[in-house]
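Dumping the structure here so I can ask a few things about it.
One protein chain omitted, others in place.
Each chain carries a letter (A, B and C) given by its place in the written order, and its residues are counted from 1.
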Amino acid sequence: MNRTHHYTLTFSCPDRVGIVARVTGFFAEHGGWILSSSQHADADSARYFMRVEVRADSLPFDHAELKRRFQVVATEFGMDWRISDSSVRRRVLMLVSTQEHCLYDLLARWKSQELDVDIVGVASNHEVFRGLVEWHGLPFHHIPVTKENKPEAFAKLEALFESSGADTMVLARYMQILPPSLCRKYPGQIINIHHSFLPSFAGAKPYHQAWDRGVKLIGATCHYVTEDLDEGPIIEQDVMRIDHSDSVEDLVRCGKDVEKGVLARGLRNHLEDRILINGHRTIVFG
Amino acid sequence: MNRTHHYTLTFSCPDRVGIVARVTGFFAEHGGWILSSSQHADADSARYFMRVEVRADSLPFDHAELKRRFQVVATEFGMDWRISDSSVRRRVLMLVSTQEHCLYDLLARWKSQELDVDIVGVASNHEVFRGLVEWHGLPFHHIPVTKENKPEAFAKLEALFESSGADTMVLARYMQILPPSLCRKYPGQIINIHHSFLPSFAGAKPYHQAWDRGVKLIGATCHYVTEDLDEGPIIEQDVMRIDHSDSVEDLVRCGKDVEKGVLARGLRNHLEDRILINGHRTIVFG
Amino acid sequence: MNRTHHYTLTFSCPDRVGIVARVTGFFAEHGGWILSSSQHADADSARYFMRVEVRADSLPFDHAELKRRFQVVATEFGMDWRISDSSVRRRVLMLVSTQEHCLYDLLARWKSQELDVDIVGVASNHEVFRGLVEWHGLPFHHIPVTKENKPEAFAKLEALFESSGADTMVLARYMQILPPSLCRKYPGQIINIHHSFLPSFAGAKPYHQAWDRGVKLIGATCHYVTEDLDEGPIIEQDVMRIDHSDSVEDLVRCGKDVEKGVLARGLRNHLEDRILINGHRTIVFG
Partner (left out) sequence: MNRTHHYTLTFSCPDRVGIVARVTGFFAEHGGWILSSSQHADADSARYFMRVEVRADSLPFDHAELKRRFQVVATEFGMDWRISDSSVRRRVLMLVSTQEHCLYDLLARWKSQELDVDIVGVASNHEVFRGLVEWHGLPFHHIPVTKENKPEAFAKLEALFESSGADTMVLARYMQILPPSLCRKYPGQIINIHHSFLPSFAGAKPYHQAWDRGVKLIGATCHYVTEDLDEGPIIEQDVMRIDHSDSVEDLVRCGKDVEKGVLARGLRNHLEDRILINGHRTIVFG
């Protein structure tokens, strides 16, 4: 992720003739060097989606001025848009429970700068990973969740997210259901990994469900969290072959590898502004 | 499938000490050369499942005598068993509708003897494939199915299956729901290919359902037909990656490749007696 | 492939600021509705590659006039370019030997119009598939190849390709090595399927080589034919898992499924002008 300093424009707007020409013309006019661009026209919603990376040093102005100037184009086409600056690190709050695989995996990627973000902290309803997290020099927040204290616990979590300045919350096998109000407040900002190939086996104990149904592949799904449990827009999925000799425990074990890969790829795409939400579906620009 | 002449024993029985010893001892006693053997103990049902291939020419008796003698062992262990003879070709009745992919695929495998079976005929509710099927020297049966004639149509189909001496019915994208009575009559003998990764998207128009949910992989499922639609024991599944740029039509097109591969592998395993049904799950010996 | 009537522009040119703006501006100026566009900047060669699909009925002129007008842009940027018309069917000559899997597979796709091309004929060094091909209403050409007659045989093949007006030659497991002169004459027009995951196991008997090395996955490679055997630009590849219990014959059999899928996808991308050759590598716009 540590590439040339660049700005990433993403937008969607009603589809019509001339969008790409206008957008790329805007950049060309100022000498903007396009590093990559992707687009998608959605026939169903009649909307156009685009993502453009432009070298920062090819433009004669800074991020703020770019945004100010692009506003004209955006208004003209009725765009829902944003321009991010690759020199400003994304800020991520991680939520974990007692399973280690996603946490270790993301820490390794962060440590090697493959995941070039600021992890503002790791919150958990258990103390298990305090040592590991703190050894990495990251703040660990123990927020116990019980049947009785849920409102306070999640208020604490929300306060933590707000005060940390994080833009993304990652549920790395957090195993707690967030309250609807929290889900609604941060649309497209909370990422979950569900341990099944959704829509199969939503809800609890998906590996038990999968074993019981006798499927020949198990999977995992990374999705944005909405107030409808396991129904949010899907970001990434993958599967792994199993067979009759695998017990539920084997499924749980094998599934971990699928889960951590799917979460890491989904999160990466999110952090690079590659995902645009289109209703309950996503566009993922490769 | 055209291997050395061999007998294939498959059985299940209550699990206990000494099953493999007794079975392999039985063969060893007569000089039986075991080509391959596979076994599975199912903790849930406390049953043992086994498949053994023995060279025919290593035994001092024929198929009938083998079965007679093995009956003793089978009775001792309370086995549900069968012994098939590789020199006796399996007989398959194929059912198709108007889609060509599974039909061409299975015909190619049959023509090259990769699928070393007798196709006793192809039945369809449409005339579309008469020419192709008859060019291959196979009988084609047009059995129209309308809202009004269903009972007669399926009675005709059942009569055809019975009179053909087929042991297996393959629904190669037949697109008609068989009546419960037919499904009950031939448990473990009717194979269907469903165009989704079950249990997701059971029922009609699975690719439309998949597109609408925004999944990132589509799949297909080969299963035994039971009276519960799309609920039969799963034999084989596979998936293919798609993305936001794929329309429903793209999903239908790409899905065909998954469907034909899954059906072919599932059918092959069925014909080689590699599949043992364990309740609503299957054991597939590789 | 039977989509809205459209033109497909593909080009490469030295990379510089303003290419996309100029090209999309050209279309926008004339009301051109862009159905899809893809681009790639190759850092190594400092070249830019692009593919654009434009609705034919959104432009106020026809294919010939479009090409005449676009020439100005092309010259300005030093483009290596072409614009194809989706209403003009591509013309394909197929070459086969005695293996049926790729032939049946491509015929099924052609029959169902998934592969919306004119197959101008099937040429073979064997008579095996005359019946099947002619049953499909396609010309079959038997061109025997022996050690002695190679120059004449390949001259005949070349004459056939020329006279047929085909633009693409597909070696669907043809099993003969084309003479260098022929390869040189039609760069980017001859597609081969090699039965290994190149560069592993180039040359003869790749499945024997794979078995002998003990690999855990086997593969197939679709590539453009150049005079360097098995060294042409790779278009598409795929693999399949095998294990120690698989014999060479099993590898051959399983490999067929990989081969036909890889060839079909590669050919489709070629026919839709999705492949741009960049030296000995390819750009494949999805």
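Here, a contact is a pair of C-beta atoms (placed from the backbone, for glycine too) under 8 Å apart; a residue touches a chain by one contact, two chains touch by 3 or more.
In this text, all values refer to a predicted model and were calculated from it rather than measured experimentally.
Peer 1: For a quick check of understanding: of C:W81, C:F140, C:F161 or C:F197, which residue touches the chain that isn't displayed?
Peer 2: C:F197
Peer 1: Given the contact definition stated above, which residue among B:S45, B:S58 or B:Q209 touches the chain not shown here?
Peer 2: B:S58
Peer 1: Thinking of the whole complex, not just what is shown, which of C:T146, C:S163 or C:S245 touches the missing chain?
Peer 2: Of the candidates C:T146, C:S163 or C:S245, C:S245 is in touch with the missing chain.
Peer 1: State which residues belonging to chain A touch the missing partner chain.
Peer 2: Within chain A, the residues touching the omitted chain are 36, 99-101, 103-105, 107-108, 111-112, 114, 131-132, 135, 243, 245, 253, 256-257, 261, 264, 286.
Peer 1: Contacts of chain C with the missing chain: which residues?
Peer 2: 40, 43, 197-201, 213-217, 219, 233-239, 243-245, 247, 278, 280-284, 286
Peer 1: List the chain B residues touching the unshown chain?
Peer 2: The missing chain touches chain B at positions 17-18, 20-22, 24-25, 27-29, 31-39, 41, 58, 241, 286.
In this text, only the chains that are shown with their structure count from here on.
Peer 1: Taking only the C-alpha atoms, how many degrees of rotation bring chain A onto chain B, rounded to the nearest 5?
Peer 2: 180
Peer 1: Mind checking chain A against chain C and telling me if their interface is mostly the same residue numbers on each side, over half, or mostly different?
Peer 2: same
Peer 1: So which chain is the furthest away from chain A, centre to centre on CA atoms?
Peer 2: B
Peer 1: If you average the Cα atoms of chain A and of chain C to get two centres, how far apart are those centres in Å?
Peer 2: The separation of the two C-alpha centroids amounts to 37 Å.
Peer 1: What is the distance, in whole Å, between the centres of chain A and chain B, each centre taken as the mean of its C-alpha atoms?
Peer 2: 42
Peer 1: For chain C, which residues are shared contacts with two or more other chains?
Peer 2: 36, 286
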